[in-house]
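I'd like to ask you about the structure that follows.
Left out: one protein chain. Kept in place: all the others.
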Amino acid sequence: MEQYAVEMLHITKRFPGIIANDDITLQLKKGEIHALLGENGAGKSTLMSVLFGLYTPEEGEIRINGKNAKIKNPNDANDLGIGMVHQHFKLVECFTVLDNIIMGVEPVNRLTFLQKKQAREKIMEMSKKWGLHVNPDALISDITVGMQQRTEILKMLYRENDILIFDEPTAVLTPQEIEELMQIMKNLAAEGKSILFISHKLNEIMAVADRCSVLRKGKYIGTVDIKDTTKAELSRMMVGRDVKFAVDKEESVPGEEILRVEQMSVASNEHSKDAVRNVSFSVRRGEIVCIAGIDGNGQSELVYGITGLAPLKSGSITLCGQNITKAPIRQRAGVMSHIPEDRHKHGLVLDYPLEDNMVLQRYFEPRFTNKMGFLKRREIRAYADKLIEQYDVRSGQGAITIARSMSGGNQQKAIIAREIDKNPELLVAVQPTRGLDVGAIEYIHKQIVAQRDAGKAVLLVSLELDEVMNVSDRILVMYEGEIVGEFDPKQVTVEELGLYMAGAKREAVKQ
Amino acid sequence: MNKKRFSPLRNEGVQMLLASLLCILGGLLIGFVVLLIIEPSGAFEAIIAILKNFFRFSRVNQRLKYLGQTLVRTAPLLMCSLSVLFAYKVGMFNIGAAGQYVAGACATLFCALYLKMPWWACMMAAMAAGALLGAISGALKTFRNVNVVISGIMLNWIMLYVTNTVLSLPGIKNPMSPYTIQIRGNSPTALLPQMGLQKLFNNEKSVTIAIPIAIIMAIVVWVILNKTKFGYELKATGYNYHAAKYCGMKENRNIILTMMIAGALAGMGASLLYLTGIEEWETTISSVPAMGFNGIAVAFLGGLSPIGSILAAYFIQHITLGGGNVDLSVYCAQISSLISSLIIFLCAFVGFFRLTMQNYLRKRDEAAAAKAQVKKGGRPS
Partner (left out) sequence: MILLTQYTLLFASVLMLVALGGCFSERSGVINIGLEGIMVIGALGGALVMKFLPVEFGGAPVMVLATLIASALSGMIFSLLLAVAAINFKADQTITGTAMNMLATAAATVAVKAMNTAASGGSDVSSDIIYTRARDTFIVRFGTFEFNWFMLFALIALVLSYIILYKLRFGLRLRACGEHPQAADSVGINVYKMRYAGVLISGILGGIGGIVYITAGVSSWKFENGVAGFGFLALAVMIFGQWKPLKIALAALLFGFFRALGNVYTGFDILKNLNLPSTVYNMLPYIISLIVLALTSKNSLAPKAEGIPYDKGSR
């Protein structure tokens, strides 16, 4: 019998109203890279939480290196040599790289004074051995995402973990950084580390994994050898039906200019350098312009500037022929809809019922508020019911459901319903499909294309290259607050885009 | 669940009421234990004396008179609690209500005794003074990111010293005592009208329209918060500042406006007390009057609802005055403040209590649902 590093056998974990893991079996061989594939909500993170002792499964057992293991908390997992790079890094921003690596297993003398010199030597040695370049004395807040990830990997290696779990590690990286990470993973596997690679990106799984287990809606679908399978088969296993990778859409027929941004600069909240620097572009009627780039290169601030959430430092914005550079948010919102990046932070008042969220952008209109300043509750209810019906927003109690209790996909649908029903001239959509499953993503893409076809201008900000390539009519790449390239999606490759996103190439963009 | 079963435990109002009653019970119980520790023999009588307040009198007329006095002092307390809860709905903890109340006292007594203005003008002045103080806290918060609690406390102390200085001016302070002169003799137009209300309370002369005004204000606050566009905006700002900004509400203006309104409510509370002539300001007082702080207790005990506050304000005032009736040669009146503060402390656990209750109800539902599923032979989905 083959030696397995991790065996999770027949794991079942129930939550109120849902079976998150239904009889799932996962076997990770020693020294292999094993992919765990599934959509958002398929049960991947629940399974990992079970492995780390955060949840106790109702049924099933876990074996580590062939021995039965009782894992009650992350410390037990750590003691068994299991380490994880979380999707959202668990790093303390105002600590140095070194402090973050040693935290929890600090070398100390008898009086518990920290012995950082000793730690630094060990880290430098590991860093050299594995090709994981870091500066141990830099603060986390000052270093690149790539270096933060290397810090996370060093954290596991410093603890001499043999079983390494990477949870969606590529979401924040450039194609070139992804390449590098894949190489590091292969090196680690070659040295005998066993790696579990959680992802929903088929290309990466095909490139790096030896085997792949697929989950769907909490159920175990199967495990395949990568060399015997295809992308199409994997995606069928993941979604349960054939998936079209391309979005159906006609050639765009751009009309007149709706949005024009000239020499815009926006200050940064975190750095002294401006987040957006001298950016100029335009969006026309009937086209989807996509801003591509790695997270944190000024896209958020660009949108804040356009929508009025942040003041411009310099430059001007023209919307439908009117200069709105200094216009208040509400005036802009008359002709512009905004699907915000963070639906919990900006998009919804989570403690308000769904109906109140549905009128968040229009409660002040005479239709919903009378002259005395009283809300017309009956009108609000009728309007919310209409949107819920039309956009198929599902919730426990309909219009009176508290938004917090709804699923992410339905929260996003509610926002999209609200913003599209405003019938704007310009739709600004920022990462509208983040964290959603394939069905919801397809739905949202369709809505965005429909808006374009109805003659609206659409500005889409996306971090997902697939989305960038499939949905947009024109691509602008942002790097460190500047637009460094403009492309036609039909004439550019992902690799080419990656070079621009990483700042390796740039061109003078025609204004 | 197909049909919604009626269950009183599920009702938010009932849950709040239950939680509040538990807080009161807990506060009284611990208070009783403290009394026992001080002197076991009279502890039971003492706690009863606190709870009885004016019921200790056997004659109905006297009871009515003291009920009237309790209500007179309930009105300002209710106003302070409205101030606290109004600000809390917008996400701010208005501990500065105490200082806004002091500012109101300062302005109202200055206008009444020094400027000899009529009662409504004195009341307006009190509201303006409270609003000004609230606006300072609000502006410091929005423009300079200063914690409202800390600025509130600082302003409380500053206002206390300012008020002591202003009300010590000749013509306001009684030269023979540390108190301000009486309104009744010196500026009768500044007294609140009684409109015959005193007849209900055995001609207690301090009973005025202050009592109905405070209740009307509670209803107004409820209507503003729940029925108007303004309330919708304020609560949205309190729940999620960023979303309020995103949809174009003037979130900073709303915060300052809220603090102004909160301040005006507390300031008005002071005028509702001092313009009845029931008591004078003591110009040598060295700590901020407890009225504003008790307003916090009332707001939370009332489940942060204006209507709940009416009941809670009465209760807190009732036991505060009752505290004066304990045997002072053994116990002290502050036992009531101890009980009030214990009640606030327990109120901090209300969220936990409700969560526990909801979890319990959900588990019960699930157990019932699972049973039903088993009967049908299907799997829960």
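So that you can tell them apart, the chains are marked A and B in the order they are listed, and the count of residues begins at 1 in each.
One rule holds in what follows: a residue touches a chain if its C-beta (ideal position, glycine included) is under 8 Å from a C-beta of that chain, and two chains touch if they have at least 3 such contacts.
Not measured: the values here are computed from a predicted model.
Chemist: Thinking of the whole complex, not just what is shown, which of B:Leu200, B:Val330 or B:Leu361 touches the missing chain?
Modeler: B:Val330
Chemist: Kindly state which of the options B:Asn164, B:Ser187 or B:Asn240 is in contact with the chain not pictured.
Modeler: Missing-chain contact among the listed residues: B:Asn164.
Chemist: Which candidate, A:Val108, A:Met124 or A:Val253, sits in contact with the chain we can't see?
Modeler: Of the listed residues, the one touching the omitted chain is A:Val108.
Chemist: From the list B:Ser41, B:Ser58 or B:Ser287, pick the residue that touches the absent chain.
Modeler: B:Ser287
Chemist: Need a quick check: the contact residues on chain A for the chain that isn't drawn.
Modeler: The list for chain A reads 54, 73-75, 78, 84, 86, 90-95, 99-100, 103-106, 108, 111-114, 155.
Chemist: Where does chain B touch the missing chain, residue by residue?
Modeler: On the side of chain B, residues 34, 38-39, 93, 95, 140, 144-147, 149-151, 153-158, 161-162, 164-165, 286-287, 293, 296-297, 300, 328-332, 334-335, 337-338, 340-342, 344-345, 347-349, 351-352 touch the unshown chain.
Keep this in mind: only the chains that are shown with their structure count from here on.
Chemist: What residues on chain A touch chain B, complex-wise?
Modeler: It comes out as residues 16-19, 307-309, 328-330, 333, 338, 340, 345-352, 356, 360-361, 363-364, 369, 373-375.
Chemist: What does chain B use to touch chain A in their complex?
Modeler: So the residues of chain B in touch with chain A come to 227-230, 232, 235-236, 239-240, 242-248, 362, 366, 379-381.
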